[in-house]
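One structure, pasted below without further comment.
As you look at this complex, bear in mind that one protein chain is not there, while each of the others sits in place.
Chain nomenclature is as follows: A and B, assigned in order of appearance, with residue numbering initiated at 1 for each chain independently.
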Amino acid sequence: MATHGHAHGHELQRTWELAPADVLGSALRWMRSTAAALRRPLVIAAILFVIGIVAIVAFPLRQGFANRQAWTYVAAAFLYLMSTAAAAPALSTALRVARSHWRRPVNRASEIWAVTLVIPFLLYLLLLPTFPGTEDRLSVWFGWPLSPWLWGAILLLTLTGAGYLFAWFSSLPDLAIVRDHGEPAQRGFAAWLSRGWVGSHRQWRIYEKVVNNIGVLYVLIYVPVMTVLASDFIIALIPGYFTAVFPAYFTITSFQAGIALTIVTMAVLRRWGGQADYLGREQFWALGKMLLAFSLLWFYFWWSEFIIFWYGRTPREIDILRFLMFETYLWPFVLSFAMNFALPLLILMWNPIRRSIAGPTVVAAIVLIGNLIDRIRLTSAAFSQPDSALLGHAHELHEVPAAYIPGISDILILIGMLAGALALVLWAARYLPFPSVAEVVGGLWLRAHQPFKHARLIVIGKTE
Amino acid sequence: MAIREVLGLYRDLDSAVAAADALRDAGFSRSEFEVLSNAPYPEGTFGEESGIHRLFVFPLIGAACGFAAGLLITGGTQLSYPLLTGGKPLLSIPPMIIIMYEGTMLGALIFTVLGVLFESRLPWIGRALYDPRITQGYIGILVRTAPEREARAIEALRKANPEDILTESGNAGRQPARS
Partner (left out) sequence: MQERHRLGEEEITRELLRPLVTTPAMMWVGFIGLGAVLAIFVFAVSWMFYWGLGVTGLQRPNMWGFMIVNFVFWIGISHAGVMISAILRLTQAEWRRPVTRAAEVMTIFSLMTAMLHPVIHTGRPWRTLYWVFPYDFWRNLWPDVRGPLVWDPSAILTYLTGSTLFLYTTMIPDMALARDRTTGWRRVFYTILALGWRGNERQWKMQTIAGFLLSGLILPVFVSVHSIVSWDFAVSLVPTWHATVFAPYFVIGAIHSGVSAVVTLMALMRWLFRFENYIRLEHFDAIGRLLIAVGTGWLWFFLLDIFFAIYPQEARELEIMQFRLFEWPFNVLTALIFIFGYFIPVPIWVFQRFRRNVKIMFWTSILVNVGMWAERYWLIKPGLMRKYEFTFDWNWYRPSIVEISIVLGSFALVGFLLLVFSKIFPPISVWEEKEGQHFAQQLRVGKRVVNAIVREF
């Protein structure tokens, strides 16, 4: 176990007693062993991705864009990737801005997911033709010309660009290490990405300022994007669904899933990636607390909508409650409620479980599945309405369609797209060392374990 | 068995820690002396302390009591006056949840504070050696031991250069402050 010494019952994590040479050594070991170790999972993921693409072509694409319901699981995969992989870099930004002392080994585990953004972007372009224009139906674009197509695409493109910029810029110093010390196959690409970086004082000053700003920029784009997606993909497609909190619910629950994804990534890195010295109890405990807080927020944002509809009891609102939660999609809702809120609360409310590695990991896995079920529920409900139900600024859910049951093609599409995202991450891991040398070594200067009379304590430097 | 108290006052942390070490060297166990200060020091500064606490039980009990009270008030009110309002069912779960939640939190909060006071042994109306200089910034090492070991305690405390040593029978013309 990566601990060294105790502070009255709290272990002091060994990470901060390593020397910079140890950290560099770990990173170089990663670079040497990754290509071979990840080859098989990468190939499997790539194959599943190709199967997913074939399934898209063979099924929804062949039926055309008029039948929106055929695209349900393409949309579900898209929204799920936006809720998990696209949200993870936002967690990294939050940790940087908050200057938490334990964050340094964690940042890369979240930021690496930004490399997957091209897949949801392409899925979005594929889904756009399934939406009718907004002139004759309710939407947040209010009939603006070429909406939602052009403007939505611009937003997604901006987010994708910002995400790649963030992933690249935050990795710049470590890409230089790969350039100089990596395996021959890795050096060329790393050299191209990191050209000009020499690690001068001036470059570091700029780097420290800019990396936070790019992260904040990413979040400032992510939140409006998720607001627009929640509106376009769910609210505007369900007639009579008049809710202002749903975009907030959608965004906040995405942050929850982003945290969960980061925790699971950390657990994998620790168990199979040799990162036990860096991703220890400290990181899991801190993120476990955040996961608990966001699970409570899941409930809070869901409840905010529910109590208004329940109390108001207008026929329109009751229909929505029946459709989305208590009749048509009852079981997905119950599972989602249990996995996003009830189980995380019941498990993580106990501090000994929060302060373990397994506790937050298990709950994170539960939340990831719960989030997927939730996005499938919402997409299935939204995509089951034909255009005729929306046109004419429809205000009521006149016809409650039956729940959409996925076919084998839908499952292949979903698995394929998620596998594609995983393949991209596995590929990127060949060029990005773990741990993040720049972050961890930067933290070594600012943290020490020192004796304080008879105690042994953590001392954290605050440069500003 | 009678217990005698001796209080050593130290101007700074180093001498207080030295006094604690001297007491340990003289054969006093950690549970025989306690440190009095005007602000907390990191746990373990004076060597490991003994003493378990069960503070975490209190919020759970309080939450259960509050939950029950909330259930009683909401359920009882609605059943006593079975009037439909706004088309909502007689025993309406969502509003009950809100008030039961508040009751649970209130119970947990009150019982937590009671638990903190209980575990801190407050209010304390007993008599024990104390000196107002502790709140000024001096660190007090209070030894509670058998009468025959009192002298050894005083000797150990003296080794660390105290500002003052107080006993139950006074010290060099000074009367010990009682609290």
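In the analysis below, contacts are C-beta pairs under 8 Å (C-beta built on N, C-alpha and C of every residue); 3 or more make two chains touch, one makes a residue touch a chain.
Because the structure is predicted, anything quoted here is derived from the model rather than measured.
The chain not displayed here makes contact, within the full complex, with A, B.
Remark: the omitted chain is touched by one listed residue; of A:T243, A:S295, A:T361 or A:Q385 this is A:T243. Taking the whole complex into account, chain B touches the unshown chain at residues 13, 34-43, 46, 49, 51, 53, 55-56, 59, 70, 73-74, 77-78, 80-81, 85-86, 88, 92, 95-96, 98-99, 101-103, 105-106, 108-110, 112-113, 116-117, 119-126, 128, 130, 132, 134-137, 140, 142, 179.
Interface with the hidden chain, as seen from chain A, comprises residues 7-8, 10, 97-98, 100-101, 138-140, 142, 220, 223, 227, 231, 235, 242-248, 296, 300-301, 303-305, 307-309, 311-312, 314, 393, 395, 445-446, 448, 450, 452, 457-464.
Convention: only the chains that are shown with their structure count from here on.
Chain A and chain B have Cα centroids lying 44 Å from one another. On the side of chain B, the complex with chain A involves touching residues 13, 17, 42-48, 86-88, 94, 98.
The touching residues of chain A, when paired with chain B in their complex, are 7-8, 306-307, 310-311, 313, 452-457.
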